[in-house]
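With one protein chain removed, the remaining protein chains of the complex are shown where they sit.
Naming follows writing order (A, B and C), and every chain is counted from residue 1.
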Amino acid sequence: MVNKLISQLASVEILTPKLDDTLWFFKDVLGLYEVGRKDRSVYLRGWEDWYAYSLKITEASTSGVKEITWRTYSEEDLYTAIKIIESKGLGLGWDNGEPDMGVGKGYKFMLPTGQVGKLVWEMKLWRASGNLRSGYRARPIKKPLQGVQAKDLAHLFVFAFDSNSLKSAVDLFKSLTWHVTEILKNGDQILTYWGAFNGTAHDMAIGLDPSGIPGRLNHLTFNVDYADDILRAADLYSDYDLEIVGGPIRHGITDSHSLYVKEPGGNLIELLHGGYINVVPDWEPVVWDTKEDENRWLYYWGHVKEAFWDGSPVPKDKVDPELRELIRQKLGK
Amino acid sequence: MVNKLISQLASVEILTPKLDDTLWFFKDVLGLYEVGRKDRSVYLRGWEDWYAYSLKITEASTSGVKEITWRTYSEEDLYTAIKIIESKGLGLGWDNGEPDMGVGKGYKFMLPTGQVGKLVWEMKLWRASGNLRSGYRARPIKKPLQGVQAKDLAHLFVFAFDSNSLKSAVDLFKSLTWHVTEILKNGDQILTYWGAFNGTAHDMAIGLDPSGIPGRLNHLTFNVDYADDILRAADLYSDYDLEIVGGPIRHGITDSHSLYVKEPGGNLIELLHGGYINVVPDWEPVVWDTKEDENRWLYYWGHVKEAFWDGSPVPKDKVDPELRELIRQKLGK
Amino acid sequence: MVNKLISQLASVEILTPKLDDTLWFFKDVLGLYEVGRKDRSVYLRGWEDWYAYSLKITEASTSGVKEITWRTYSEEDLYTAIKIIESKGLGLGWDNGEPDMGVGKGYKFMLPTGQVGKLVWEMKLWRASGNLRSGYRARPIKKPLQGVQAKDLAHLFVFAFDSNSLKSAVDLFKSLTWHVTEILKNGDQILTYWGAFNGTAHDMAIGLDPSGIPGRLNHLTFNVDYADDILRAADLYSDYDLEIVGGPIRHGITDSHSLYVKEPGGNLIELLHGGYINVVPDWEPVVWDTKEDENRWLYYWGHVKEAFWDGSPVPKDKVDPELRELIRQKLGK
Partner (left out) sequence: MVNKLISQLASVEILTPKLDDTLWFFKDVLGLYEVGRKDRSVYLRGWEDWYAYSLKITEASTSGVKEITWRTYSEEDLYTAIKIIESKGLGLGWDNGEPDMGVGKGYKFMLPTGQVGKLVWEMKLWRASGNLRSGYRARPIKKPLQGVQAKDLAHLFVFAFDSNSLKSAVDLFKSLTWHVTEILKNGDQILTYWGAFNGTAHDMAIGLDPSGIPGRLNHLTFNVDYADDILRAADLYSDYDLEIVGGPIRHGITDSHSLYVKEPGGNLIELLHGGYINVVPDWEPVVWDTKEDENRWLYYWGHVKEAFWDGSPVPKDKVDPELRELIRQKLGK
């Protein structure tokens, strides 16, 4: 029997030193809806995200990832998960959630790789009212008239600062019922794991950061409705002088279509289409090896630039001071 | 915590009175691979089905569905599921499986709606060898050079012969951990349920058959890789004189793209693209009402003909004699 | 040797009783750019139209087509064409053009079917300056971030009020070097002609109007960049409560993909993708017959509603008074 503690990745908070430009990118180009503002933060959502928001953008002195939120399958699962986290000494305690956004209290923790995660049970499903309410009854809001019309949050790729932190993070998430689908090696060294809580090819990847700095993000990803939306996004990115870092490609790993761009604030943002559903109970992760497969795991066709490995924050060591301090306290790094 | 007994719909066996024509449709037009033959049966698979085959086509005096196979999450889950089935008096006992195809023994049961289901735990993952082995390491076989290149089995829509059988079937599947996503009503009467074991918008639908005859199939569905594959399939169907019953459309229910065709043997076959992932723990099924929504649940845009409701076997009462006898024994119908 | 007098359909002026709603449709939903306003008129363009504008929308008491503008291949060709027109008694004399829009004086004439046409030689190529200038050097302006991102004006379908006017109009345009590609008959009666000046499958169609009222429009058409833009447009039309009159379809005639919608002002607007290039010197028009082909000429796959035949103005006899008077004078109808 499969016992899932966590149902899905629910939202990600990223940082940007250029809030207006970053909002132009996510709202005007990607077509996300703005659903709220508080202090220096703006809450955004795709038209088929189930909860109120899937992206929180906070103005800061740097770029990077601030907080990653997952929803558990039940209140009981939340406490089971907390026990697992606390047994590893990674707990950071409760916050009050985002009550205006229908998100209740959350339990924060440090990933062994230095990012801040949060687990939440109380989370209200969201549906637009008024003119933007869709007649498609399961669709939370009308498909927007704007931009690429990104559909919903798909996954994020967090960096591990060394092999130990990579292994510890994967062990943690496996104990939280994460299903590993594919693995990348370079000979004997494991470089990256892909897997999912939600039955897809991946809702998270964790991979080695050449920089060795904790707490960093490789990229954040939204799904699109059509494969041609990937091409259309490339049209817009190229016409509006955004830096395409890779794609259009088909990944070898996860068999999905993809396009990578640097948003004006410095974070790497991917659009994704396709991939597979994998709920095979006795699945053994597929293994790719750069010695044999070269870059085909990343781009079986198409091309990705070296800048794919940069991640954020930019520059690499400009980690958010508050996060830097937390990493020092919890991980001693 | 979500406790899933069943991981996924694994394969469907359909009947055809015109084996050669039906094989031409599935192999030459849809692009499924033939992986085996036994007696009057042929085993087919899409290029991203995980197990050896997802479609078994058996020559018979009629069309319709012969057997529906799901894989459990574990051996223990198989026995838990059998207990549930037997407690409802629906058990039909074990068969020997399809050892040549990597499928172990299965426990057969009668759906309250008159179709034959089967639960299997022992099922080997399948990977092509030789020239057709793909370099995409998670892809079980190269994408075919033929036809529409249907990707994998998506779902089936089984008919219920009356409201009681509909309710009983849904209750059975819910007790087997099926997650209902959307419901169609006509005022007070529930017409159809959509739901999934595997986290998608649906891997099965169960709906009222106007004919009132037990054991019938509305349609069987395969996923395609691109939305344009739906258009391309319409090109081929129309150029090769196949009867398009509906589409290209976008369903209101499940928010997916679709095209329906009658295969030469008489079964209604759908191609599907898109839809959503739904693993929301406290999801309340979305409700459509034909009084308010008219046909938008079926085709929010595009058009479907009345023949959509015909299903198979054709003619409606020409149910496979062996199945007819089983229905009489188990359901007294 | 092919001697072409007319190079292309350059722009169409349509009327609307609901200017704001019509502009919302063309700008926010279709993604056309506004490039100017004068009195009650607004000038719009797609991102790959060569000249300043391809659509002029004028507020009026009714809907329908006001003026159709073609560009000749040279100044000499303009005068040659005028001689042909005047020899048929259809001349209406010169206007001053749209100097602010780079369009010089034009010679106006009445089509035998009751619409007003205009021939222009002086027409400046247009290129955006400033932020919207595209780095794609042949692309006149950046691809918009808005809506369906309609690309350029494709064709229009004008109604003929009877068989004589249909024949006269086709004869006129053939004498102006229009290349007929396909014909629709109902037994002995010709219903519609498709053809082009510019080498495509059609830049104009002329067909019988069941209403018998002169000067009416069936529909106006813009190209889209991707076939999926047709699907995406259907998504937006259906979510924003616009009335889809037909599609997504593949036309039998011209072998193109299409979607029809009523814009809020009452005009039927088509989006088109694909079709063929046909510069075959000795091409004999392909003939379809509704007796044999039924509706396949219109929708080989997909579906179009009867409302396709309504056209504009709406109601059918509410023809613009000024146009009505011109028709009376020139055609005696």
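Please note the rule applied: a contact is a pair of C-beta atoms (placed from the backbone, for glycine too) under 8 Å apart; a residue touches a chain by one contact, two chains touch by 3 or more.
The structure displayed is predicted, hence computed values, not measured ones.
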Result, missing-chain neighbours among shown chains, is A, B, C
Full-complex contact with the absent chain, from B:His155, B:His179, B:Arg232 or B:Arg296 = B:Arg232
Touch with the omitted chain, as defined above, among A:Leu231, A:Val287 or A:Ala307 = A:Leu231
Where the complex has a chain not shown, which of B:Val29, B:Leu217 or B:Leu271 is the residue touching it?
-> B:Val29
Touch list for subunit C against the chain that is not drawn | 1-5, 7-8, 48, 50, 71-74, 76-77, 80, 125, 135-139, 152, 181-182, 197-201, 225-228, 252-255, 274, 276-283, 286-288, 293, 296-297, 300
Missing-partner contacts on subunit B, residue numbers = 28-29, 134-136, 139, 142-143, 145-147, 149, 225-229, 231-232, 235-236, 238-241
In the full complex, which bits of subunit A touch the chain not displayed? Write them out.
-> 227-228, 231, 234-235, 237-238, 244, 247-248, 250, 257, 300-303
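FYI, only the chains that are shown with their structure count from here on.
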Approximate Å spacing (C-alpha centroids) for the pair subunit A, subunit C | 46
Any idea how many Å lie between the Cα centroids of subunit B and subunit C?
-> 45
Interface hub residues of subunit A, defined as touching at least two other chains | 135-136, 139, 225-228
